[in-house]
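Dropping a structure here in structure tokens format, bear with me for questions.
Every protein chain except one is present and positioned as in the full complex.
To keep things simple, chains are lettered A and B as they appear, and every chain counts its residues starting from 1.
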Amino acid sequence: MITRRPLVAVAFMAPAVALYLILVVYPLVQGLILSTTDSKIGNAADFVGLKNYAALANDSDVIRALGVTIAYAVVVVIAQNAVGLALARALFMRPRIRQLGSTLILLPTLMSAVMAAFVWNSLLAPDGAINALLKALGLGTLTHVWLGDPSTALWAIAVVNIWMFAGYSAAIFLAGYMNLPAELIDASSVDGASGWRRFTAVEWPLLAPATTVGVTLSLIGSLKVFELPFVMTNGGPAGSTTTLTMVIYVKIFGGGHGGFAYGATIAVLLLVIVVVFAGVTQALLRRREERI
Amino acid sequence: MNHSTRRIRPDVALAGTTRGHRARLVAGAVVALSTLLIAGCAQTGTSGADHKTVLKVYGWKGGDAEPANVKQINAAFEKANPDITLKYSFIPSAAYPQRVQSELLAGNAADVVMTDSAKVQDWGSSGYLENLSSQSWVSGVRKEIGPFIENKGKTYAMPMEIIGISMFANNTLLKQVGVTETPKTWPEFLDDLQKLKDAGITGLSLPNKGGWTGDATTNAIAATLVYTSHPTFDADFVKGKASFSAWKSSLQQLLDLQSKGFIDLKSELGVDEWSTGISDFQAGKSAFYLQGAWNQATFTKAGLDDSFIPWPASNKDNAKANLFVGTMLSVNAKTKVKTAAEKYVAFWSENKNASLYLQAESAVSPFTKGESPTGAATKEFVAAVNDGRYRILPSNTWLSAEGETTLQQQVQALWLGQQSIDQTVKNLDEKLKPTS
Partner (left out) sequence: MTNTTPNTARPARSRRVRRGPLSLIGDVVLGLVVVLIFAPFAYTIVTSLRPPSDVVKDPLGWPTSLTIDNITSAYSKINYTQGLLSSTIDLVGSLILTIVIGSLAAYPLARISRSWATWVYRIFIAGSTVPIFVLIAPLYLLLRDAGLLNSYAGVILTYTALNLPVAIFFYTSFFRQIPIELEEAAAIDGSGPIRTFFVVLFPLLRPVTATLATFLTLAVWNDLLVPLVFVQDPSLKTVMVNAYSLVGSYTLDPSLLFPAALLGVAPLLISFAFLQRYIVSGLTMGAVKS
């Protein structure tokens, strides 16, 4: 029993922890230290204490990016996992097409953000396919300048995000389904439980580990989102889709008057936010796992 | 018992032959370890053979998407310098700063690196670039370009091009409505747009989803409306002696075009300027369009009959050309082959070599005695530059990448109707002023 052999436990963890400490944590700490300097491009510079952090509080761009990032993450995590779960269940119930189906929905992840942006730019253009479809269905009043209107741009990008990664979420839930004990599914169906009942009473609770993994990964991923808004709207229009990671990027590689230190500061802010959000979510989900 | 619902019996599970599986795991681990070992020994280091100097160069041009005649020029260099082996590496521009900046910090970057005005400021001021002030070509650089290749009075780069960002006109469409000459003044421009509108042709397209077109157009207009009367605006602004209220008329021009029904700015915000926008113009969907001169090669290949002209912003025929200092070449301060590196840079400054590049890029030479291509795309701009009727985008001061982002967002906000022109110039004054 591993719990009674702490030395063995440490030995099991040692390779992963060592590698991680060296290649990730160490550079991270260096970045942290640099955030207390006035380094312009990442070179050694003078210590300025917490000046950068104080500047954060007054930086309206950072604060707005914070709001954009959180709003985006909330919507994407909920919607993407919901869609993924529905897909996973549907595929689980249809074993014959499960293989094909799960491969097909993973295909969007094979496209890079640049390729996806190219395709969706045409679809979402004012005279593009989406608006054309709406008009054809008689819903002409719903047409928008999807990526050019601050009230829709972020959500349009969220839809693309969900489209790209719903397959991921589905794969995680599918793995969860495949791990379910056979007898329970049998027993409940014999009992005549309806689909919805079966789902809420039997499947959903037992999918808890998959839910934890799926929510955690999508939460971290969407809080860190960079490539999609970068290539689709470049943070526009008028900054309505600028996420925190984009602000960091511009500061570090913005050129001219490099602000590596300030960029590192914002990265630390992002780190704190993600750790807090992920921690809270984990705690809630873990407690649920234990109850089950 | 139902075949598919076997329970696991832990004792059986243990004893059961997962031996085969375990063997596979062990084999897997062995493979992993050996891969690492072999890989670790697969260090590849190249050293120049047979006493030739090896010169390494990085650039973000010269790949398959933007060949820019780089290969030809490099071949000519090798031929003229048989004692030097040239190793040119194309690095996509998206990854360029991350890769090269890291390498400069670590001290193992190439001997010659492609740079631009922003990198000259960042890397030059941090001491990563060689001081080239004593090179022979320095005195031949146009006066106005000096500030872009210098940091604190020292020259750190050789400029390869100055390239126009201005208006393309589709001559075929213009001829269709009886317009034989491209507009040189604002009233002519409005006239042309009206004729096009009457004929049902889209007159002007300014796709601005990414913000770039709005920023570029505003600058192209300001080239005439601001810099004719106030040519030192950039330096003055940085010193706090000028304000963006001088730009009000420039910002107003596009709003005027909208109110006259020639363009729908909100709709333009939904179109991508780099994919849809360019291919739309190439396919002949609009008569006027704003982009960089580097697109000329694509348009020519597609058989488009077009002109490239300064934006006709004023009532008089005195439009100023809007130019951007493009790629440059710098020498790594830590290079071990300084002479070869400097030779390479000087090679590129010579007319017969540089003109190949300028031809491909449809750019103008940054040297006073430089040879610029004379194609349809550069004709007007070369004349303007030789006349002194031009203005260079201040990418080395307030229009750095960060400044561009600010300007782009402000213009987008203006086009959305979110703020007035007065509010916009006020924001620009506040956000673009130098912080240190």
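By our rule, a contact is a pair of C-beta atoms (placed from the backbone, for glycine too) under 8 Å apart; a residue touches a chain by one contact, two chains touch by 3 or more.
Because the structure is predicted, anything quoted here is derived from the model rather than measured.
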item: Candidate in contact with the missing chain, chosen from A:Gly148, A:Gly236 or A:Gly263; value: A:Gly263
item: Hidden partner chain, touching residue among B:Asp64, B:Asp83 or B:Asp198; value: B:Asp64
item: Residues of chain A in contact with the chain not shown; value: 1-3, 5, 8-10, 12-13, 15-17, 19-20, 22-28, 30-31, 42, 87, 90-95, 98-99, 101-112, 114-116, 118-120, 122-123, 128-129, 163, 166-168, 171-172, 174-175, 177-186, 189, 192, 195, 205-206, 209-210, 212-213, 216-217, 220, 223-224, 226, 245, 248-249, 252-253, 263-264, 267, 270-271, 274-275, 278-279, 282, 289, 291-292
item: Missing-chain contacts mapped onto chain B; value: 4-14, 16-18, 21-22, 25, 28-29, 31-32, 35-36, 38-40, 42-46, 60-61, 63-66, 89-95, 98-99, 101-103, 105-106, 108, 274-276, 278-279, 282-283, 292, 294-295, 298, 302
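We take it that only the chains that are shown with their structure count from here on.
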item: Chain A to chain B touching residues, read off their complex; value: 40-43, 117-118, 121-122, 124-126, 145-150, 182-183, 186, 233-239, 250-251, 253-259
item: Contacting residues of chain B [partner chain A, same complex]; value: 4-5, 7, 97-98, 101, 105, 116-119, 121-123, 125-126, 208-212, 266-272, 275-276, 395-397, 400-403, 405, 408-410, 412-413, 415-416, 418, 434-436
